[in-house]
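Note that one protein chain is taken out, while the other chains of the complex remain in position.
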Amino acid sequence: MAENNVENLKKIREAVSQDLLGGRIDLLLGWEKGHYWWQSRPLFARTEEDLEKLTWDSFCAINLSRYLLDELKDFQKVGVLVKGCDARAFNRLLQDNMVVRDRVTLYGLPCPGMLDYDRLAEVAEAAPEGIIEQNGKVTIKTADGEKSADRDDLLADKCRDCIYPDPVVYDQLLLSPVGKKEAPEKFTAIEKLEEMSAEERYSYWEKELSRCLRCYACRQACPFCSCRECFVEQQNPRWQGRAYQASENFMFHLVRAYHGAGRCIDCGECERACPVDIPLQELNRKLTKDINQLYGDYEAGLDAELEPPLLTYRPDDPAAFSEK
Amino acid sequence: MSTAVNETSAGKEPLIVSFCCNWCSYAGGDLAGTSRMSYPANVKVIRVPCSGRINPMFILRAFQRGADGVLVAGCHPGDCHYSTGNYHGRRRLSAFKRLVEFAGFEPERFEVRWISSSEGDKFAEEMTAMTNKIKALGPNRKMRDARWQKIT
Partner (left out) sequence: MPRTGVFLCHCGSNIAGTVNIDQTIEASRNFPGVVHVDEYRYLCSEMGQDIIKKAIEDNNLDRVVVGTCSPRMHENTFRKAAAEAGLNPYLLEVANIREHCSWVHKDMEEGTPKAIALLRAAAAKVALNEALEAPKLEVEKRALVIGGGIAGIQAALDIAEAGYPVDIVEREPSIGGRMAQLEKTFPTLDCSACILTPKMVEAAQHPNINLITYAEVEEVNGFVGQFDVKIKQKARYVDPVKCTGCGICWEKCPAKAPSEFEMGLAKRKSIYVPFAQAVPMVPVIDKETCLYFRKGRCQICEKECPPQAIDYEQQDEIIERRYGAIVVATGFDQMDPSIYGEYGYGQHPDILTGLEFERLFNASGPTGGKVVRLSDGKPPKKVVFIQCVGSRDKARGMNYCSKICCMFTAKQAILLKEKLPDAKSYVFYIDVRTAGKGYEEFQRRAAEEYDVAYLRGQVGKIFPEGDHLVVHGVDSLSGKVVDIKADMVVLSAASIARADAPELGRKIGINTDSYNFFNEAHPKLKPVETHTAGIFIAGACQTPKDIPDTVAQASAAAVKAVGLLSKEMLQGEACTAEVDEAECSGCLHCVAVCPYTAIDAKEIEERYGDGTLKRTVAEVNPALCQGCGSCSAICRSGSINQKGFSNEQILAEVDAICLQR
């Protein structure tokens, strides 16, 4: 991406500035550089000046669609830059009635996958100070010198398993499509866990979940978490206890995942947002895997018109109970 | 899994919470009673209108508070009083059952059964079987909130 970064960014800026200045949109949701070079944060652009801050680089991992929930309250027409995952997130929100289609302009950005700072550091074995991308290779600059690696090896977790890098819904496609990626083995980790004994699995989760700070960043980042008041905050009934203990950690994480059953678009934002690296995706994917196996393949976010599997049934459905 | 929990549950009879739909399974339980078909008193029934009424959070709450097993019972698929409640419930609870197993619960801890209002015998049998399975497994400590039992 970095190779034709300048050119791509120019294309994007031209397209969106036309619409923003022409009044077709009142706000553009994009990315701008954050405090660090390896972070791009959401940009809320209303003017041409704002647009100058627009960026499109290898660190635009944040899913922008969820910001629509707030921005559509303040602005009549909002434009959003959507990668593959942002577009599926948009479909999720559309299906949940959270957005009004004709008030949103989607600018599709086929996405080569975003890079992850920790992975850069891991590979460089030192603190990265910058990168240069060329021909699918990334040169990582550190205080000790340079290190080169395949771009694919530096991808953020959420991008490694992504098979829909091209937006599945958009009004304008601004860059050329990347093409569908091969289905990765995203259920491998799940299968490994399934092979464990119940005791081992419980211990695994007890340990993983024990780190949970209950900061709810996973929820805030998630396109399927769009309740006005989340069950964890409700006083009456009090579904979720406040104590930091296994019982309440399980309660939160199982229910959070269950609320995404048949709805999770597998964007990986929850896990990316988690400050203590809880493998939240494993819970989400377990549900996706089983629901697909029991009730037929369904990929949330691909088509907003298709009924999610837990909102429908067939009289001859199978069940997962010991008596069929 | 603190030792405190271990002690509280040790030596106690297991508790099985059963959510039964009003129209079939709860009535099946009534018939078991009318027919004097005995089953263990470990089972305590909560009446709900339909198996489709079950929010999985009810089940997790039961485990938190000290249930050793949870059994949801509803009308046989196709016989739902509300026509589609158990069809929807079947999908939701299937997904949920797999999830709690994935979290480390033994499969026996949470079950779903279809029991009609004429199946008093099945009601008693299922409640007995569930109790026996849970007894064999021993007390559930997973997700248990140690503080709750202390309130007594």
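Note that the chains take the letters A and B in the order they are written out, and that residue 1 is the start of every chain.
In the analysis below, contacts are C-beta pairs under 8 Å (C-beta built on N, C-alpha and C of every residue); 3 or more make two chains touch, one makes a residue touch a chain.
Keep in mind the model is a prediction, meaning the values are calculated, not measured.
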| item | value |
| --- | --- |
| Partners of the unshown chain among those that are drawn | A, B |
| Options A:Tyr164, A:Trp239 or A:Phe321, residue touching the unrepresented chain | A:Trp239 |
| Hidden-chain contact residue, picked from the options A:Asp102, A:Glu195, A:Glu229 or A:Glu305 | A:Glu229 |
| Touching residues (missing chain, whole complex) on chain B | 12-13, 15, 17, 22, 26-27, 29-30, 32-34, 36-41, 44-50, 52-55, 57-58, 61-62, 65-67, 78-79, 81-85, 88-89, 92, 124, 148-149, 151-152 |
| Touch list for chain A against the chain that is not drawn | 73-74, 96-98, 226-231, 234, 236-237, 239, 259, 307, 310-312, 315 |
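The criterion applied here is as follows: only the chains that are shown with their structure count from here on.
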| item | value |
| --- | --- |
| Length of the line joining the C-alpha centres of chain A and chain B, rounded to whole Å | 36 |
| Complex interface listing, chain A residues touching chain B | 190, 193-194, 198-206, 231, 239, 241, 243, 245-248, 250-251, 254-255, 257-258, 261-262, 283, 286-287, 290-291, 294-295, 309-310, 313-315, 317-323 |
| In the complex, chain B residues that touch chain A | 1, 56-57, 60-61, 64, 77-78, 84, 87-88, 90-108, 111-114, 142-147 |
